[in-house]
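What follows is a single structure, written as structure tokens, with notes after it.
Only one protein chain is missing; all other protein chains are in place.
Every chain is named by a letter (A and B) in the order it is written, and numbering of its residues begins at 1.
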Amino acid sequence: MSSAELGQIAVNALLLSGILALVALGFSLVWGIMNIVNLSHGAFIVLGAYLTFWMYAIWKIDPFVSIPISMAVMFGLGYLIQRSLINQVIRAPLLATFLLTFGLEILIVNLINYFFKADTRSVQPAYSGTGFTLGPVRVPYIRLGALFVSLALVLALGAFLNRSRLGRAIRATGMDLDAARLSGVKVATIYGLTFAIGAALAGAAGSLLSTQVAFDPNLGGPYTQRAFVICVLGGLGNVVNVLIGAALYAVIEVVVGSRLPALSQAVTFGILVLLLIVRPQGIAGKGFY
Amino acid sequence: MKKSATLLALAFWMAAACALAADTIVFGAAISITGKTAKEGEYTRDGYQFAIDKINELGGIKVGGKTYKLEMKYYDDETKPERTAQLIEKLINEDKVNLILGPYGSSPTGTAAPICERYKIPMVEANGSAESIFSKGYKYTFMILSPAKLYLRGIIDAVRSKDPKVKTVAILGENESFSKEVAGGAAEYAKEKGLSVVYDELYPTNAQDVSALLTAIKGKNADIILGSGHLQDSLLIVKQSKDLGVSPKAMGFSVGPSSPEFRANLGKSADYIFGATQWTEALKYNGDDPWKTPKAFGDAFRAKHPNYKSIPYQVAESAVAVIAYQKAIEKAASLDPTKVRDALAAIDVMTYYGKVKFDSRGVNIYKPMAAEQYQPDGNKYTVWPADVAEKPPLYPMPAWDKR
Partner (left out) sequence: MPKPLRFLLFAVILAGLLFLPRVVSPYKLLTYTTVLCLALMAQGWNFIGGYTGYAAFGNVAFFGIGAYTTGLLMLSKWQLPFFAAAPAGALLAAIVATAIGLPVLRLKGHYFAIATLGVAEALRQIAATWDSLTQGATGIDLPVRSDSSFFYYVALALVVVGLVVTALLERSKLGYGWVAIREDQDAARMLGINTTLFKVLAFALSAVFAALAGAIVAYQNIHVAPDDFFKVEYTLRMIIACIIGGTGSVWGPVLGAAVYQLLSTYVWSHFIELHPTVLGLIIIFFIVFLPRGLMDLFRRLARPGPKGRRIWRDLLLANVRASRVQ
């Protein structure tokens, strides 16, 4: 492998890890705080992608500018779904929320398919495909922008969870539900907000993805799977772990993709299973927020 | 809405058929109206329906003194091959259709073929070009389109006609039956013509990211990059090539460019890209069918479906499947499935789509593939074979950042 190829692979991995971190961020939050593996995470990603697509197609809103809007919409939707539906079974055995979110995903994706049709869409602003070259390596602007946005959101979430009152309430609820309730925290609201934040972050990821891939209603599933693996790789616990997990996963995917593309998932899952057996709390994690 | 109009039309025909009591020939089909290949499935259904409507318009099919109208009963297989199998069973056993029209795609066709074989009902399939379907000795399935391994030949030939010294090829294929054969056929043909294949890898179906593969290809500096997958894959490869600055002298895809969605999604990035095509309106066939020439077919289809600017080849090849059945039924003078099957095996006719004739396996090896190219003036032209080309191919492709 030439140094040019190596360099490009490294850059690809870096850029990929940015967006993957954002994809996994909301998933990790919901899992860590509420102990819910949200199989409908992918559906929120797709919705975010479609929102950005329509905003661009109808009002010519730049995709990056559309991110706060799609986040706000997904926040509302996530809150609604959590309070009305997921909250009803939240203390049931884990299989319940697993399957519930799975049912939810089927529903949402099919509705998207029904209303928006299965056509392939993508968002192509004028600057798509442009980039700059660092020697033999090429860095596309859109991917770089996505990396910055992702990092910004990751850091923002970290700051929110650590410094703000609400953030700490969320973490407290995640650590010890009864103690939190006893100290006056309205658990149902907290759970609703946590899920809503998770959905908003998924929406942001979707908005960014709409500029990078040509998508259809089935965009979300593979990203939910990736979010799984990233959370296991990095461990739950804090946002830095998500970054670590995403970076590791991006490297694995890029390296495997360049050598054994047809077996990429098999290798990734093989590593995942091995890791789970050897170190289930993830490379750096402590298992909780 | 187009859909409710079709449903209404179908309902009307079914009611009319009931009223006329059994003077209809019903074709059954399981097509991907939703799912990954939804767009291509729509083209297939529209093609079938177009031919059926035309034949009915012209008076139907005469079998042994009686005139029959045609009708199609179809279901959505959601691009899920096992759904296709289930639906074909339903169509044959419950809906009691007379004959089967193929689904879209080689994988669904591969699951439908054995079922038609089991019940001895013929299937003329117009959208599944993997030859592997025909290696099992099934007698009841017929492939009207050119097989997979011929797909990329036209593009390779077109490039070589502009640059006989072109040296290297990189091939990226989706890991599924049809695309694998296309990739394999392309590699074989390239080698035959003295090119060296510097990269030949398969990526998993539904891949969202091929930048790793493209990075490897960039390192090999291939002159031509050929992609073998479906529409979504071709879009992904072009976008990511642009992102990574991978600028070969020519780029071509087996599936994707012939669809209007290609230009719609890529805009100017689609310029200079080649697409393999089974058929275009520019070709000069003169056939024994209701339209006779490709251009006439195109005009007639556009008259009925004004939102189509250019006609995807899936429409043309689906319609000709119905024509093939018409010829076979008339020749057999019977609706008995085995007699129709035998007539199909012996068919030899020129149509607006090209020659329709099947070899002993049931494959139409008698029609060549063509190639198209998107050019900077905004249109897509047929560029190969040279004697029917609308315009010569443009070569080489300027680098992404130099446009």
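By our rule, contacts are C-beta pairs under 8 Å (C-beta built on N, C-alpha and C of every residue); 3 or more make two chains touch, one makes a residue touch a chain.
In this text the structure is predicted, and so the values were computed from the model without any measurement.
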If you put the missing chain back into the full complex, which of the shown chains would it touch? A, B
Which residue from B:Asp53, B:Glu89, B:Asp163 or B:Asp200 sits in contact with the chain not drawn here? B:Glu89
Sole contact to the chain not displayed, among B:Ser107, B:Ser129, B:Gln232 or B:Ser318: B:Ser107
Options B:Pro81, B:Pro248 or B:Pro337, residue touching the unrepresented chain: B:Pro81
Chain B residues touching the chain left out here are 34, 75-76, 80-82, 85-86, 89-90, 92-94, 107, 110-111, 113-115, 117-119, 130, 132, 136, 175-177, 180, 202, 204-205
On chain A, residues whose C-beta touches the chain left out of the figure: 31, 37, 85, 87-92, 94-96, 98-100, 102-111, 114, 177, 187-188, 191, 225, 228-229, 232, 262-267, 269-270, 272-273, 276-277, 280
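Please note the rule applied: only the chains that are shown with their structure count from here on.
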In whole angstrom, the CA-centroid distance of chain A from chain B equals 37
Quick one: which bits of chain B touch chain A in the complex? Just the residue numbers, please. 34-36, 38-39, 175, 201-204, 206-213, 215-216, 218-219, 231-232, 235-236, 239, 242-245, 261, 265-267, 269, 400-401
Considering only the defined contacts, which chain A positions touch chain B in the complex? 1-2, 4-5, 8-9, 12, 16, 113, 117-122, 124, 128-131, 133, 138, 140, 142-143, 212-214, 216, 218-219, 222-223, 253-258, 261-262, 264-265
